[in-house]
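The structure that follows is given in the form of structure tokens.
Left out: one protein chain. Kept in place: all the others.
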Amino acid sequence: MSATDEKAPAASIANLTVALTRDGVRAEVLRGVDLKIQRGEIVGLVGESGSGKSVLALALMGLLPSSSRPETTGTITIAGTDMIDGSAEQIRAVRRHELGVIFQDPMTSLNPTMRVGRQITEATGDKAESLRLMSAVGIQDAALRFTVYPHELSGGLRQRIMAAIASAGRPSLIIADEPTTALDVTVQAQVLDLLRQLRDEFGCSVVLITHDLAVAAQIADRIAVLYAGRIAELGPADVVLREPTHPYTVGLLNSRLALDTPRDTVLQTLRPETATVAERMRGCAYSSRCPLADDTCRAQQPPLLAVDGSGAVDGSEHVRACWRDAATVRELALTRSDAPRILVSGSSTESAAPAVVVEGVHQRFVVRSGGRKREVHALRGIDLTIGAGEAVSIVGESGSGKSTLLRAIAGLVPVTSGRVDVARGGAQMVFQDAGSSLTPWLSVGEILGERLLPLRLGKTETAARVTTALEAIGLPASVSRVRPADLSGGQRQRVALARATMIPPAVLLCDEPTSALDASLAASVLNLIRGMREELSMTVLFVTHDLSVARLMGDRVVVMTEGRIVEDGTADQVIHHPEHPYTRSLLASVPEIEAVR
Amino acid sequence: MTRFLLRRTGSAVVLVLVLTAVVFVLQAVSPGDPVKAYLGNNASPAAIAAQRQALGLNDPLPVQYFHYIVHALQGNLGMSLRTRRPVMADLHDFLPATVELVAVAFVLALLLGSLYAVSGSLRWPGGAFFRGPLLVLATAPPFLLALGGIILFYAQLQVLPAAGRGVDSTGPSGFVLIDSILGGDATEFVAGVQHLVLPAVILSIAPSISIGRILRSSLDSTLASDYVRTARSKGLRPIVVLGKHVVRNSLGPGLSMAGLQLGFMFAGVVVVEQVFSWPGIGNYLAASIPTSDFPAIAGVTLVLGIIYIVANALVDVLQALADPRLNA
Partner (left out) sequence: MSADLTARRFGVPQVTIARFAGRRLNLALVGLLIVVTLVALFARVLAPDNPVQPIGALNLPLGSEGHLLGTDGIGRDILSRTLIGIQTSWFSALVVVASGLVIGGIIGVAAGVSGGWLDNLLMRLTDLFLALPGTLVAIALVAALGFGLQNTLIGIAIVWWPYYARIIRGEARAMAARPHVEAARLAGISRTRVVFRHILPGVVPTAIVTASLDIGNVVILLAGLSFLGLGQAAPAPELGADTARNLQQLLTQWWVPVVPGLAVLLLSLVANLGGDAIRNLLAGRR
């Protein structure tokens, strides 16, 4: 370590391309990435799924899975070692002494059959040092926790164990690959703090990989936006967030849902991808979705150049890969408020009979884990009335009982005690994972047609109704012949929505329908639900872990934790004047981009 | 852990009881008359009636079953129709040879299976030249392998014997390998090994593939797991990653399969023993089948079944010991 120059970057990536073979298909996942990570800085690497950000993390560690037969060109240099062509022994030494890594899911990333203390000591080589690190990453009673197994710890603690492993041996670079995605918001904030603290105390650099610009905004010094395996924009965090100069960054910022996103306008979305792979590889990969694209964009790949026109790419300046000039792109960023209006705050709740009445509901489950039976008290006395036409959001963290409540209202599980009444028309539900909520071997037409069976319609009329339903969700009639596997994630969620609403139910239950989707796709599905609600004046109960989504989807927001409702009020009340301490702690944990307007 | 042990032991006892019930019922409906085993075919009707009474065959079936269990616990499994000896005495003579053969074959199966799995998962160069032939051999019926082995190694190459255990009588343990070591008899040991090689290898091939395949897929999924990636990211040496993270987490399914295969081996051994004139329980069973010697067949089924049930219970306990999530 001492041999390396103090001024040299912690890692430098030059013209890196990586091609992987997955399911027999070979694809270039990274296509010429240049990035220097300076000592002591935190770089936020932001991109949607498929942008290549996780592959970049693995490439940095020299851990590209051999099963996908990686082909790599370009260079990655860490502490003077070539991480691509270096000997296995050299690369291993770098991983041991220079790199630390935190993966997305701490449950699967820790060996289930090894005590966590030993897993840390494998990296530190010394028990005392392991205990010290455990305290350093904020694990109380380190000596006690040293001998437990991963399954005996909470998600947040597990991620701290990962952090202790990552910081073993005072690495010069910590790579955190979506370290907070599998965690609740409150824990997410703690883990981000921890990363910053590791940098401050150990002086290491951090590469924070995330799909959420706001997460990067919390702690990153610089932000790199990755699109289709290339860097679209790179610069100091506040500059990139305040003055984005790439249309994709602008799109990401505009389609991001925040606590101050206007509730009364249609949510902004990115255009869906329409180009074929070959077309995307020819010019700017973003051109088919870019509102500013011209013929140059479609024909030639833009180089990564300094925004101020000063040429070479190095150090901390603001660079981007776009043919259009920066001023034009910035104008795009200002079009946000032009979006069409949408009706909020629907019909009055007092006049009509309520759509859903929940009274004193308790729900207990017996969970078997490792041969032991354990009782879970998921709902502890829930009272909730939802008026006809009302839109209510339930927000809570994992284990709060919010999904259980939804399933109880749907009648999918009988409640242990209490009463659940749903008005005539019953409940329909949109599930979190649209893919698995559609029967894989039936065509979309068959799935939707089944919903009409009780009406005893003829063949032609059923087909006509299916076509109408598909049109309502913005899909062509031809989709009815396709199976769910041939649809994209967003399209599947649309089909699920069509099934739920083609005969309008008394209440539409939504169980985190957008949490598995990229931000922009999520926004378009939310728009659709809001639009349908307006059109059919439907009652909607929307469950989410995301306060910003809850605020946008509900006139009323209900906060749940540990099987109880702790707060219930209008969206603005709950978000701006929270009463319960739990709601306040939730709100305080929500990552926001303050720099932007 | 204690709870688990108690529960697993309890279920094994229940299984043994069920097995005895099955064997008892089959014995009751089987065509052979146990009285004739004691008196021969020419006994007088009076003698037969007396013997029936003495054997308790006139009692109600539940009472008979109770007596059957009590007798079995006392080591009385009835008389063989064929040998006219107590079945227990026959088993006592023939069981050690079978246990020795199966034990050696089982160890071989574990070795071959591990080799199959590891060479595949770690992509050892040339591993396919080992796995391919093994796969083909495993699809062959054991008796064909035995014939092939005899033709090749006995008739053509003349390096291995084709029949028996190589010794006339065994010592105190009943196992040739152990007795010869105890007696310090090197030639007997070598002869014992030579006689064991062919039947044991042939018996081990099919189970080795079953174990190897399961083990390989579990190795593959462990190798692709997130925590192995974590272990690699720590910069541990590959051998350490393998030894401390991969192997332990991959063994479970292989162990379960090994337990199941032990059962199949006790069945397969019948054929192999017959071809190699191995003086074991399988040969005894094979000889009992054509003569409809049901008490003997029932005795063999019971003893091998109990060994199988106990072995599988042991496998489960081993697995629970290896996985902290199971013994919470």
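The letters A and B name the chains in turn, as written, and every chain counts its residues from 1.
Simple rule for what comes next: contacts are C-beta pairs under 8 Å (C-beta built on N, C-alpha and C of every residue); 3 or more make two chains touch, one makes a residue touch a chain.
Predicted model, so just to flag it, every value in this text is computed and none were measured.
Of the listed residues B:G78, B:P96, B:G120 or B:P142, the one in contact with the hidden chain in the full complex is B:P142.
Contact with the undisplayed chain is limited, among B:L55, B:L134, B:I297 or B:A320, to B:I297. Only one of the listed residues, A:S67, A:S87 or A:T276, touches the absent chain: A:T276. The omitted chain makes contact with just one of the residues A:S488, A:S515, A:T570 or A:S585: A:S488. Residues touching the missing chain, restricted to chain A, are 24-27, 50, 272-274, 276-277, 410-412, 426-429, 431-433, 436-442, 450-451, 453-454, 474-476, 478-479, 482, 485-488, 491, 496, 499 (touch as defined at the top). What chain B contributes to its contact with the hidden chain is residues 11, 15, 18-19, 22-23, 26-27, 29-31, 136, 139-144, 147-148, 150-151, 155, 206, 263-264, 266-268, 270-271, 274-275, 285-286, 289-290, 292, 294, 297-298, 300-301, 304-305, 308-309, 312.
Here is the rule we use: only the chains that are shown with their structure count from here on.
Listing the residues of chain A that touch chain B in their complex gives 61, 63, 65, 67, 88, 92-97, 99-101, 103, 105, 108-114, 119, 122-123, 149, 151, 162, 165, 168, 369-372. Across the complex, chain B meets chain A through its residues 3-4, 7, 224-227, 229-238, 240, 244-245, 248-249, 322-328.
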